[in-house]
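Only one protein chain is missing from this complex, and each of the others stays in its spot.
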Amino acid sequence: MRSIRFGYGISKPRAIDIDSNDLRKSNEILREMPELQTCIGCGSCTASCTAGNLTQFNFRRVHTLVRRGEYMGAYEEMNKCMLCGKCRLVCPRGINTRGLAMLIKRKLGDF
Amino acid sequence: MTFFAPFTLPFIIGAAVMAAVLVAKYTLWTIHLPAEDKRLIRRNMFSAKSLAAVWEVVRESLLHVRIWRVNPMLGYMHSSLALGWFLLIAIGWIETVAYLGWGWVPLQGHVFFKYFMPVNGIAEHKAGFEFAMDLMLTVVLSGVALAWIKRMRSRLMGMRRTTRHVAFDRIALSALWFVFPLRYVAESITCAIYGGGSFLTGTTGKLLGEHLDSATLDALSEPAWWLYSIALGVFFVAMPFSRYMHIFTEIPLIFLRRYKLAPSVEEKSYDNFEVEACSRCGICIDPCQLQADLGIDDVQSVYFLRDRRYNMLKLATANNCLMCGRCQTQCPVGINLNTLRLNSRAKLRNIPNEGRYGYLAGLDRSTGEGRTGYFAGCMTTLTPRTLAAMNAIFEAAGDDVWRADSDGGVCCGRPLMLSGETAAARKMIDYNTGLFRRHGITRLVTSCPICLKVFREQYDLDGIEVLHHSEYICRMIESGRLHVDRSDELYTYHDPCELGRGCDIYDEPRRAIEAVGRLAEPEHNRRNSLCCGASLANTVIDDKQQRRIAQRMAAELEATGAGTIVTACPLCHKSIERVADCGTMDLAEVVAKNILRDKR
Amino acid sequence: MKRASWQEYQKDIADDKYYYARSCIRQNFFPGSERAFLDILRGDLGRDVMDDPIHTSCTGIGYHSDVVPLETIMTVVARQFALMGEAGYENFISSCITSFGIYTEILSTWEEFPETEERTREYLYKATGRELVKPRSLAHTSDIVFHFRDEIARKAKRKLVNVYTGRPLRVVEHIGCHYAKIFPKSGIGGSEFPYVLAGMIESWGGEVVDYPERRHCCGFGFRNYLVQANRGYSIANSQKKLESMSPYKPDFIVGNCPGCSMFLDRWQYAIAEMEGTTYGADGQGIPVLTYEEMAGLVLGYDPWELGMQMHQVDVEPLLDKMGVEYDPAAKYLGRDGRYIGKPERAAVNNGCQRAIYDIKL
Partner (left out) sequence: MKRRVVIVGGGAAGMATALGLESRGVEPVIVERDTEMGGKVRNWHKLFPTFTPASEILDPLRRSIAERNIECRTGVAVETVASDGVTLAGGERMAADAVVMATGFTLFDARRKQEYGYGIYDNVVTSADLEQMMNSGRVRLADGSMPRRIAILHCVGSRDEKVCQSHCSKVCCITGVKQAIELKKMFPEADVFNFYMDIRMFGPGYEELYREAQQSYNIHFVRGRISEASPMINGRIQIKAEDTLTGRPLKMSIDMLVLMVGMRANDDNGLLAASASLDVAPNGFMQSRDPFTGAVRSPREGIFYAGAVTAPKSLADTLAEAALAADAVVDYLNRTQR
């Protein structure tokens, strides 16, 4: 391959392409925490989020994207979480959200 | 006399291996101590602290006073084994000296004295020594018998559960169980042949002599001593790798602790002394609510320390703990179980990421002005009745308050700390410290015990007095700045783990409640109070499990007959409110409800 | 996949006497195709086509890029129609899909808003002194080829068949968005199942490939391409199509839009250079043909006469498959027989490492 400077790159598609996404990590996460599937996306976690009050962090969005196999940036986003545990107190489905935050970081991080 | 017989070899080898391993371990651990710890040792070594340590060694390593307090039956078992064995050795040594003078006698000479000198000439002391030795052997054998019973039927010993062990433990345990019965048999046979012995070995020896001819006895004697020696040898080799390492390790630990060494949020060499001082007695299993309420029985401190010691600790085990501290209050060795677990989590999880929490820079959402700062805590925003009550109390007390997080603050860092993300927690700590300093407060009140604990332990807040709101309220009432009306209402109080065991605050909340009503104590209270189950320290158990723990604990509170359950932690509040049929209130609400306004 | 629904969207196509409007892009990138169209219609089919040297660009690209106002383009279009009238024709055919879309849109606008037509007449007269004559029929040149597809098939020298295996060639057809997505009735088969190219392919013995992204835009998108920084979006759309069609192992792509044909061809080069990915057999790109080139090959034209040396993706493997005789040495000879030079070797023609052609469906 020659290196030609085109001045632009190929934009990544915006669509969530389940076919080409690698769902291995996502499946691992769901296996360790099956209750995550019970999320009904009410947004209570995001609304009560201490970190979300100060920055763009959206817990519901991050874990939903991770479940779809969209890991890009999820680890970095997840690191904005302060683990304060408010979300766990409000989740109507009783999901172990703090455990989930740690699980996502563990699965997608470098350790 | 050479004091040598081939059967002593297993003992000699075993003792040598044990001594070598012990010396190697302690030396390495000491060398690797951080400089600060070494400085502490040097400073305190030649002080009264060493004497105090000696006394504690006697009390704890020999007498096991703390275990006696928790469970007398277990106490007897431990001290009969420890003190009994110690005295067997000590008296045996004196006996040797008494007979042979101060000349050098090899180790096996002391231990197998009976074999080498079954008959000797100094008759005047003989009966006394024989009696003392038999008495001690009886004591030890009774301890061994109890140990057997404990293994078979732990409930008879007042324990619901006993510990499951690793292979080294089983080897050492089996050897230990046989050491004293074998000694008893060997000495009895020798007595049968040569006479002597007292009420135990002497009597048994006589019986044997009556029933067996001397040829049989001669044939049995040597194998019996062999077996005794082998049992000792096996035990000694296994010991440094088994839980019996605690026998010796407790001694340096007591000294180091007296020298003010303590584990911290980072693992360090000192932790080895604490980890290996665990005798795996299993006393920590019963108080654990994960065990009692949920039947989880492989994560308790004893298993945690075991796994950590053998390098097989899994994150799931380290994480599955409420860190309520109930086990720590009962640990006979006084191991800092919570801190060790915390630094294990830190080791397994902590990843210093410099890029994290960049968004904190320049943030300040505080409101109001005053010398008193109020940090409600994240969770408290979900208990607005507490917030409203605190507002009323501050107003009634006439305090101007600067509110650190009325519009959503930054977490105190304790939750991250509990999850082992120490470096990340440090960022919150630095941020909040800066915030408090910038606003020049002299007093910081928080409604969340979780925050309180980290403020007191990890924040550098010199010049700022950190108070939990229960302390603040109590002080305001007692200093006459807050006037309250006392009613006949009956309350019961739940000690939050982080407030009670965590920060040693038991009396202030009670005094505050008693200023406005009557107080009924639940079955478990103060240092023994139950955890609400919602602890931030545990990220493993699920919602249903949390609920079950809360139900058990709330049932106890409701059993007091009180109309209202009072607590002083938003997290406890939420988890009790969820399951209790009677009302749940924060301490602040109870007091605010009874403020007398006109008296001001 | 055979569908009958295309018959619901039919339109009247004139049989003879066409006024031909050329395409700006094609004159630059596929000049042989427009030539071939005239040759086929005049020579093979004996029809009358007026190729007027004084007509201009329709200014559609400028219009879609917001640099040409509506009034301006209407006047320009009115002039084209006026020229047709002056030449004595009434069947307007356009070589460009963008232009075709523009003509359709403007005729429809005049229909719906007569005042705009009136104003345009006025502007046209003031500017040029010409009179607007609205065409009786408007068609794209692919419609014309479609119209004569059976006649061409009868005169065919060869079919769209692999001469080695005897199987029909697998052809991806790509219809320009402005052909029928704006006014579905303006295209044969409508916007969902356009039949214009598929009809030719089927008539000439090939097999149409139906793949998931068949209806997706090639990514040209005017502004998306014209601003360099936005080209990543443009190329991503082509890539999406290529990734989607590749597992079907198409032998070639045929397009009826100047932009699409160019981009599907040229982006294969760019993708191969950027990521090392190609989409055809043996690590090569997939050849992209215009419908005139396809018709020309069927009718036995020389590929170099058709201008197929102008393609980025080499067409030789396809020519071999079709059994077309050609002189490899003549590829880069100019019309005067002199060597005109040859492009540098490109990854898309050298055989790439990462080919997704062999993915199993």
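Letters A, B and C mark the chains as written, and numbering starts fresh at 1 in each.
We adopt the following convention: contacts are C-beta pairs under 8 Å (C-beta built on N, C-alpha and C of every residue); 3 or more make two chains touch, one makes a residue touch a chain.
Everything numeric in this text was worked out from a predicted model, so none of it was measured.
Across the whole complex, the hidden chain's contacts among the shown chains comprise A, B. Of the candidate positions B:44, B:319, B:381 or B:535, contact with the hidden chain is made by B:381. Residue positions on chain A in contact with the hidden chain: 40-49, 52-53, 58, 60-61, 89-94, in rising order. On the side of chain B, touch with the chain left out of the figure occurs at residues 381-385, 388, 543, 547, 574, 577-579.
Please note the rule applied: only the chains that are shown with their structure count from here on.
Taking each chain's centre as the average of its CA atoms, chain B and chain C sit 82 Å apart. With each centre defined as the average position of its C-alpha atoms, the distance from chain A to chain B rounds to 38 Å.
Counting partner chains per residue, chain A has no residue touching two or more of them. Of all the residues in chain A, the ones that touch chain B in their complex are 35, 48, 50-51, 53-55, 76, 79-80, 82-86, 88-91, 94-96, 98-99, 102, 106, 109-111. Within the complex formed with chain A, the residues of chain B that make contact are 315, 319, 349, 351, 353, 355-357, 359-360, 363, 378-379, 381-382, 408-411, 413, 415-416, 419, 421, 424, 428, 534, 536, 539-544, 547, 571, 574. In the complex of the two chains, the chain A residues touching chain C come out as 1-2, 4, 6-13.
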